[in-house]
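With one protein chain held back, the other chains of the complex are shown just where they sit.
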Amino acid sequence: MKAVGARLPRYDGVGHVTGRTRFVDDVRVGKTLWVKALRSPHHHAAITRLDVSKAAAMPGVHAIVTHEDIPRNVYGHLEALGVPGDEPLLAAEDVRYLGQPIAAVAAESEAAAQAAVEAIEVSYEEKPALFDIRKALDPDAPQIHHWGNVYPHYGSYNHRRVRKGNIDWAFEKADVIVEGVYRPQAIEQLPLETQVCTVVPEPDGRLTVYSCTQAMYFSMGVVAAHLQWPLNRLKFVGGTVGGGFGGKVDTATDTICCLLALKARRPVKWRWTREEEMLCSSTRAPWHIELADAVTSDGWILGRRTLTIHDAGAYARFSPYGLTKHAFHHSGAYTIPNLRFDGFVAFTNRVPTTAMRGFGVTSVSFAVETHLNRVAEAIGMDPWELRLKNANRVGDTTGNGVTLKDPSTVPVTLAAAERVGIELPAEYRAMTSDPRGGDLLPEHLAAQQNLSELNGGGH
Amino acid sequence: MRLTVNGIESEISSPPLTPLLHVLRDELDVTSPKAGCQQGGCGTCTVLVDGEPRRSCLTPVAAVDGASITTLEGVGEPERLSPVQAAFYEKYAAQCGFCTPGMIMAATALIDRKGGPVERDEVLEALGGHYCRCTGYVKIVDAVMAASRGEVGDVQDLPVSEAGEPSVEVHGSPA
Partner (left out) sequence: MAPQVLIPQSADEAATLYGDGEGITVFAGGTILMPELASGRIRPERALLLHASGLSGIRSDGGVIRIGAMTPVAALVDGPVPWLLSIYATHVADYEVRQSATIGGNICAPPGRESQRGDLGAALIALGARVRSAGKGGERTEAVEDFLSGDRSGRLVLEIEIDVDAARKSGASGKRRKHAHSYAIANVAIAERDGELRVAVAGVGPTAVRCRSVEASRDPQDVLEDVDPVDDAVATAEYRRQILPLLVREALDRLETE
């Protein structure tokens, strides 16, 4: 272990402080064309007419692409993992969020590209839009997707389920039932470098892609799928990302730049404006989380019922996976023997949502920790003691059937209490992660083994 | 129009309303000032115009015709870092590095103005319009204060890293 705890120089540090680090926007290739996109001005509409002929004839314009130019327009970011695709690279019939790209232009300058975008003839028929996920499941909600408003592929279910123990027993046995609704909102990751890409057509027929992606091989797969190309015709250059925080996991610019570079036979570059980044790039997802805990008056959490609705925005992208992570973490760092979790990925007319630091987990942790404070208040117990009592211990089983070997809830909670100067009773201070025993192994926890079941496949 | 950029004088052919930022990046290939927002809001495009920090995205090039411009490339060399550069490097004040050019230019100008140690509130005032999304501001403010006090110098004491990957062996690491 030479690295942990050691003060090591950043290998890219000198480049950063001398202005020599080459970000994607700093790559210089001769005769590069600029890209601009026609984006939907509506949250939800049908495209009734799209004619790029006038724009294509404008001075300085070298290529325009629409859905017709894309070998495979509809592809899903998780398709390789079995999540069916739902998102067109360029909108064909419907636009489902404000800012959704419909066509893209490569021209001699940013201004020429923008002028051409404005010359594209397009008409829309507006449709009612949906923004509140809680309403997505209502029968009279505007229908957004060919799937309806719920992503339906969790094995044989249309949502992610977790079942552990006997939830009805827990709620019958409880002294107190504590309910709460939590709605963490969307957050823009806001990297200082906006989405940017440069693509160079090489003489051997390959494409070199200078990408700001956070997930190089992943983006390669997405581009190859849309182009219907083998991976070996793509050369990705990346590794210098001007901040991502999850927002650069989605492949936002690379594929469209590849299509334009091929069509124009020239290098192209697309750098989003800050405004595009704020309006059209994916955000952290908003969630609607309803929790109900069955609690004894001496502070045991016997059971938890959870209804979660994850706002995917207009398309699935990584949301099915985010919800799965959310499901795994919905009991927090605590052992709750009886669980019933139902989580839906719902569509709205917001920008598609994606990863941001703790995808799916941060939202549920916020809900769980806030909820535990409410539980403590409801039964008049110290919130630290409530947490320690129900903390994960060696040998406990989680909702998704994992038997814990080295959980850290107890030492971390104790260390946190010490740091903020909380005096805990001696019996709590003496706690460890060791397997439960004595009065910390009440009957209902002793019987918990092998009761969990995670329903539904998919991601 | 003419500009002297990092000591080199050039004739400028971009149209007069072109932001100085684009003249530097696209006409002169001086790429350390970044286009973080192009609306004055982030500070990563900041350069020195006749020694004073200015947002290059807000400055039409015609308004600085004849001026002397300093960008991060002109502050120091990789082998000869300025005190502010050395402090940013040594104190880990740059993560992704995208805000770093503007931060260092603003800090350099502040220390020049003050001509001596700068205090925390002075750094906050001078750099308050510069955004960093990675580092948080503690290390950046510490680096500027240290640089103003000449408290840099153990850069040499840091182990030298090879180009590419750091020379670190991590036994048993899953990666």
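All chains are identified by letter, namely A and B, in their written order; residue positions are counted from 1 within each chain.
Please note the rule applied: contacts are C-beta pairs under 8 Å (C-beta built on N, C-alpha and C of every residue); 3 or more make two chains touch, one makes a residue touch a chain.
Every value quoted in this text rests on a predicted model; they were computed, and no experiment measured them.
Peer 1: Of B:Lys34, B:Arg55, B:Lys91 or B:Arg133, which one is in contact with the hidden chain?
Peer 2: B:Arg55
Peer 1: Of A:Thr273, A:Thr296 or A:Ser365, which sits in contact with the chain we cannot see?
Peer 2: Missing-chain contact among the listed residues: A:Thr273.
Peer 1: Which residues does chain B use to touch the chain missing from this display?
Peer 2: Looking at chain B, the ones touching the missing chain are residues 15-17, 19, 38-41, 43, 46, 52-55, 57-60, 62-63, 106, 125-126, 128-129.
Peer 1: Write the list of chain A residues that the hidden chain touches.
Peer 2: Touching the chain left out of view, chain A contributes residues 111, 114, 273, 275.
Everything below uses one rule, namely that only the chains that are shown with their structure count from here on.
Peer 1: Can you give the whole-Å distance between the Cα centres of chain A and chain B?
Peer 2: The separation of the two C-alpha centroids amounts to 33 Å.
Peer 1: Given the complex with chain B, which residues does chain A contribute to the contact?
Peer 2: Result: residues 1-4, 7-23, 25-26, 28, 190-194, 241-243, 245, 271, 273-274 of chain A touch chain B.
Peer 1: Contact residues on chain B for chain A in the complex?
Peer 2: 25, 29, 31-32, 34-39, 41-42, 44, 71-73, 75-78, 81, 85-86, 88-89, 92, 94, 96-101, 104, 131-134, 158-166, 168-171
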